[in-house]
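Have a look at the structure below, then the notes.
Missing here: one protein chain of the complex. Every other protein chain is in place.
And now, chain A:
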Amino acid sequence: MTDLATRATRVVAPARSRRRQLGGGPRARTVVAFLIPFFLPFVLFYLVPVGYALWQSFLVVRRTGGQYGTSYTTFGGFEQYTQVFQNAEFWASIGRIGLFGIVQVPVMLFVALIMALLLDTPLLKVKAFFRVTAFMPYAVPGVIAAIMWSYLYSPQLSPVVDLLKGAGLHPDFLGAGAVLWSAANVSTWLWTGYNMLIMFSALQSIPQELYEAAKIDGASNWTIAWRIKVPVIAPSIILTTVFSIIGTLQLYAEPAVLRQISSNISSTFTPNMLAYAVASGNNYQQAAAISVVIAVITFVLSFGFLRLTTKRAGL
């Protein structure tokens, strides 16, 4: 470390020429040493599996010697992809998740934004307490959260259902029409605090001068919130949206847990559940193709959204 520091001060003048010869020398070695802890696992546990899935998705199973003969895989071109695109269950799961995202993501982010803005006003006391409690659900693993909620949804066990019954209401949180929204509710509960925190930390970095200038110009708290705070933290809102789109497309834990108590969640409810069901039936090649298609859709949607918003906001 000290070695690096002294060198840094010494090399100010010939920095340009140094940069050219990155291929060798002690500096390059330092760079490599710092990058390896990231790149090695990144390659081993990210790129290689992704590459493997990609490779698998182009294979098909063949068999010699009849039923219990030997099976082998061979290159099949786009055969697996053709099957994915022809699979009605796949498109149904995409549609379901699309509906989920269109409703759940805006609702969650709107609530997160309101909470972040409230935390940022002098109106709210005991901020630390609210910040922590709002963030707390994020500390609960998704599966545990879904199990907790499933007890609240279950007609046999839920005190909530019992209370509502007392009030003459008969909600069916696990019914065919409601179960998607019950899952959305779990996701919202889990992730709102997390998104709020990202927005809140962006709010914290707004220089006080801006508020002072606005006050002098006669702006109310309301105007400051909508005209200054929200536009300034727009990049964080966009970031949380992208995260949420990715999260939605990868939805698995919540519906998979609720499936234990509701037959209205099929084994192909979300694209990831479909991929899992196909893989558990030993059709790894098809599961790989499904995963690749989900990844491509995720890429297109998140980068498409980034493109669209950055262009419009001129960021």
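Methods note: contacts are C-beta pairs under 8 Å (C-beta built on N, C-alpha and C of every residue); 3 or more make two chains touch, one makes a residue touch a chain; residues count from 1.
Criterion: contacts and distances are computed from a predicted model.
J.: Among "Sugar ABC transporter substrate-binding protein", "CcmD family protein", "Xanthine dehydrogenase small subunit" or "Protein GlxC", go ahead and choose the protein name stored in UniProt for the chain not displayed.
T.: "Sugar ABC transporter substrate-binding protein"
J.: So one chain is hidden, and I want to know which residue out of A:96, A:131, A:229 or A:259 touches that hidden chain in the complete assembly.
T.: Per the contact definition at the top, the residue touching the missing chain is A:259.
J.: Taking the full complex into account, what residues of chain A touch the chain not shown?
T.: 43, 47-48, 50-52, 54-55, 59-74, 83, 154-157, 174-176, 259-261, 263-264, 266-268, 277-278, 280-283, 286, 299, 303, 306, 310
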